[in-house]
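Once you've had a glance at the structure underneath, I'll fire off some questions.
Only one protein chain is missing from this complex, and each of the others stays in its spot.
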Amino acid sequence: MPHDAMSKLVGDYYTTHFSPDPTSEGDTLILNLGPQHPSTHGVLRVVVEMDGEYIRRSEPVLGYIHRMHEKMGEVKTYLQYLPNMGRVDYLHALAWNWAYVGAVEKLMGIKVPPRAEYIRTITCELNRISSHLLWWGAYILDLGGITPIFYAFADRERIMDILQRVTGARLTYCYYRFGGVSADIDDDFIKETREFLQHFKTRLPIYHGLVTGNVILRGRCEDIGVLPVEMCRRYGATGPVLRGSGVAYDTRRFEPYSVYDQLEFDVPVGKNGDAMDRYDVRMAEMVQSVRIIEQALDALPDGPHVSPDLPDRFIPDKGEVYFAVEGARGKIGVYILSDGTAKPYRLKLRSPSFSNLHVFAELAQGTLLADAISIMGSLDLVIPEIDR
Amino acid sequence: MIPAMNPLVLFHLAALLLLALGLYGITIRKTLVGMLISVELMLNGAGLALVASARLTPALDALGQVGTLLVMGLAAAEATLVLAIILVVFKRFGTSDSAKISTLRG
Amino acid sequence: MIIELLATPLGHTVAALVAILAFLGLNGLVMVYMERKVCGFIQLRPGPFEVGPRGLLQPVADALKLVGKQLVTPQGADALLFWLAPFISFAPVAICFLPIPFGPIATGMNMNLGLLLILAFSGLNALSLVLAGWGSNNKYGLLGAARAVAQSVAYEVPLLLSVLAIAFQVGSLNLSTIVEGQKGILSWNLFYQPLAFVIYFISATAETNRAPFDLPEAESELTAGFHTEYSGMGFGIFFLAEYSYMIVVCAVATALFLGGYDGPFAPGIWWFLAKVFFLVLILMFFRWTFPRVRFDQLLNICWKWLIPLGLANLIATALVMKLVQ
Amino acid sequence: MSMKTIGQTIKSLWSLIVGLKITTVEFCRPQITVHFPRKEVTNLGTYRGHIDLVPLANDAQTPRCIMCGYCADTCPSGCISLKFHMTGEEVNPEQRRRLLLGLDVAVPRSGGKTPPPDKIERVLDKFDLNYNYCSLCGLCVQGCPVGSLAFSRDVYLVGRARQDFEFDLLGRLKSRAGTNSGKAAA
Partner (left out) sequence: MGEALQQQLAYVGYGLYLLLILAGGLAAVMSTSLVRALMGLILTLFGVAGMFLLMNAPFLAFMQILIYVGAVSVLIFFAIMLTKTPEGEAGAENMLEWIGLRAGLAVLAALTPAIIMATLIVKKAPAALALKPEVTLAQLGEFLTGPFVLAFELISVVLLAAMAGAVVLGFERRKGK
């Protein structure tokens, strides 16, 4: 059979150079998960060495969707680069918008009117809910439950309707501008948002009943992929992955930007750092997002939605700046080095999925294939964000 | 049809065919699994002969059938055990070729 | 002449086989439509609705598409085994229908060992999955095949145990006799052997490779497991066999536990079909509600729960039968 | 087997029944799909299609565009290209250069106030959009000093070739004006 023939057939660099485990005794199977695999969400490829159903070693292979976002930043003006931000992590596009806009504002000392800050908070949190909803559906899909993703999409659709009202887009938003946002929100927006929040609060118990309490799901998540804090630190994991391990680190709370220090919200944390904890943290974060949006809607001030005294051209002085926000997947950082021209000299994006992904190789070691899929899903990876 | 070819003879000849095939197989096969398959063939021949004898001669009918049932049970047990042995042999020698796993070779 | 021929056992069996094949084809279409509509409604969407009135012709269109597709044999595959597998999966299922009493007289072959025949031939399903996985020269297929073997071998045991409990109680392996013993809803075996029913139903879900026990084809882990490489009708026949198999296990459950064709007003065959499709509906709800279990959990459920419970149930049944005697 | 295990087992079995209950309820709820050709979604008003030129209030044939080139410069993917020529007499080479560079022309966010025209007029010859590359960021629409650009609302735009998405916006404006006037006449 197959085995000998197959080992001759594979000729790809990563498979042939995937050095076998020195302790393995030769009856292992090199398996390519991806780049076309139902559970690698897009084009991630993981080469795994399997012993029966157990994973000996695994190695993520990146680069299948590399689009040179960072290099593009060096050849475009500050304003021209803005639409790229919606495409790095298309699920939480507004957070990336915010990270970049915030960095440029910090670099150029642009003041943002308070109304714009609140609008940003509301829309960004709405986007966070939609991102978590998609993760929720996709994760259960990875675990074999097909129905939840349809419920998640039904609710996501409403969020997208709301955001489309002001941003004009449904997925890759380019809404924030230097010094504000591109369009003001109106009463209809506020009404719809409030209606959605009410609706969403009735949906959450259904989600928990259908999925969270389900004994099969708990069996698939509990004690799977236990991620110690020390390992998070080593790999630089952030966001729900880190918080699931019990570290209450949230950029919104510990390096507050915008109006987050005026809003009340909790930072949910897990205990053991297993997949279930990461799951719980994300589910709790959606509730916190609802809280934040409600407070922001109540406190929404009047005023301009974009700073009235903006320079004509966005050409910062020499200098460098780093600005970080909390995305759905973790800490999003934008570093800009300016040489005083209209284009950045260097632009660096810190994407949380990149750090979170690399936890996978170590976590998956020695687990069953099905567990590895569960672990990968619980990390909530967005592949284009990994390959900036 | 020659007169001796009564049903009993026919069934016994079929059983004999199985036995011969099994013998041939066990001699010519070089892997343990192949030998196991040949042994199963022979066991089947035995079962067939037993049942035929029980059904078509004055012998006790149930006896033959029960005997065959027991043979089947034995076959299952034997297959389980041989499977385990093959696994261990394969683990130790990296092959299940009977010629290569002889450590008594000079 | 034809009537005479039909009256002979052999003629009757042949006629029944033809009828069964026709029923299987039709049933495949109905079940595909049903499954897609059920999952559509659960997921707040309409399901198929474009082809024909209310999408009724969608399965026909699907079938035509499958028939029309090119049959691809993967490179390095054992073509004989590869194409043998779908038929090994389908043929035994057709035979399994023979002893099922659809109605008082609508039985393909009224035989004393009917239950045993069904159990014997349904065991062949595992073989076909293994062959498919092995023959397709695909690592995912191979993993799926390995899972299929372990799963069906393990779950055959509790299935047999629960069925044996009923056989003990009735003292027969003839499905018609078992059904005849259940007249009136209160005498259904479901109420005497609820534990056996639960064990049977869970094992049957696993034996038919339905979610949440669809590990051999777990699409999020093994892409499609044993039938990863099958195209066109190769896949179609597997599909048909799976759906027919669902009918078989539900029909056996109906005959064993739910009184078979017993029911007031309508002719028995309608009652039988209604009960069978109700069970099928439950299976579908399982599939669209639950996540998939993991492999070791699957085996744990079997060895730690179903088999001990099944054994206990069997022993209890035997004791009660002895005492009643 | 302790009571605790049994209790847990019953609890976990109950969780499965809860799940089935939820799916059954959802099974009976009305579907939320919008069948496209039969029904349409209601929020198309906020849809943003490709950009279109906005005409002057008093002349439907002429765009508001002052040919400053801001949109073409800002566009991240460079999908806007425009051409114009100048009429009028008293244009010295220096003025011409400044005009071509757009130095005297309205600056963004100055409310579209143009500097004194110096007795020359600029006429837009061509305003092309290559929609294939457009990412609909809206920077051009927002940046336009005179509000000469707006998003179209055509949700059902389809095409079979690249050329189908290379728009001559000026031509579109003219034909729109034509049909409008035709409608008005009718």
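All chains are identified by letter, namely A, B, C and D, in their written order; residue positions are counted from 1 within each chain.
The definition used in the following text is that a residue touches a chain if its C-beta (ideal position, glycine included) is under 8 Å from a C-beta of that chain, and two chains touch if they have at least 3 such contacts.
Note that the structure is predicted; figures quoted are calculated from it, not measured.
Only one of the listed residues, C:21, C:51, C:66 or C:84, touches the absent chain: C:84. Mapped onto subunit C, the footprint of the missing chain covers residues 8, 10, 78, 80-81, 84, 111-113, 116-117, 119-121, 123-124, 126-127, 130-131, 134-135, 142, 145-146, 149, 152-153, 156, 173. Residues of subunit B in contact with the chain left out of this view: 4-14, 16-25, 27-34, 36-38, 40-41, 44, 47-48, 51-52, 55-58, 61-63, 65-66, 68-70, 72-88, 90-91, 95-97.
Heads up, the rule we're going with is that only the chains that are shown with their structure count from here on.
Number of steps on the shortest path from subunit A to subunit D, with steps defined by chain touch: 1. Remark: subunit B and subunit C have CA centroids separated by 33 Å (rounded to whole angstrom). Taking each chain's centre as the average of its CA atoms, subunit B and subunit D sit 79 Å apart.
Averaged Cα coordinates give subunit A a centre that lies 43 Å from the centre of subunit C. In subunit C, the residues that reach two or more other chains under the touch definition are 42-45, 288-290. Looking at subunit D, residues 16, 19, 22-23, 26, 32 sit in touch with two or more other chains. Listed in rising order, the residues of subunit A touching subunit C in the complex are 1-2, 5-6, 9, 29, 31, 37-39, 52-53, 140-147, 150-151, 154, 210-211, 214, 216-217, 219-220, 368-371, 373.
Per the touch definition, subunit D reaches subunit A in the complex via residues 11-13, 15-16, 18-19, 21-23, 26, 32, 43, 46-48, 74-76, 107-109, 135-139, 142, 151.
Contacts from subunit D toward subunit C in the complex involve residues 9, 16, 19-20, 22-24, 26-33, 35.
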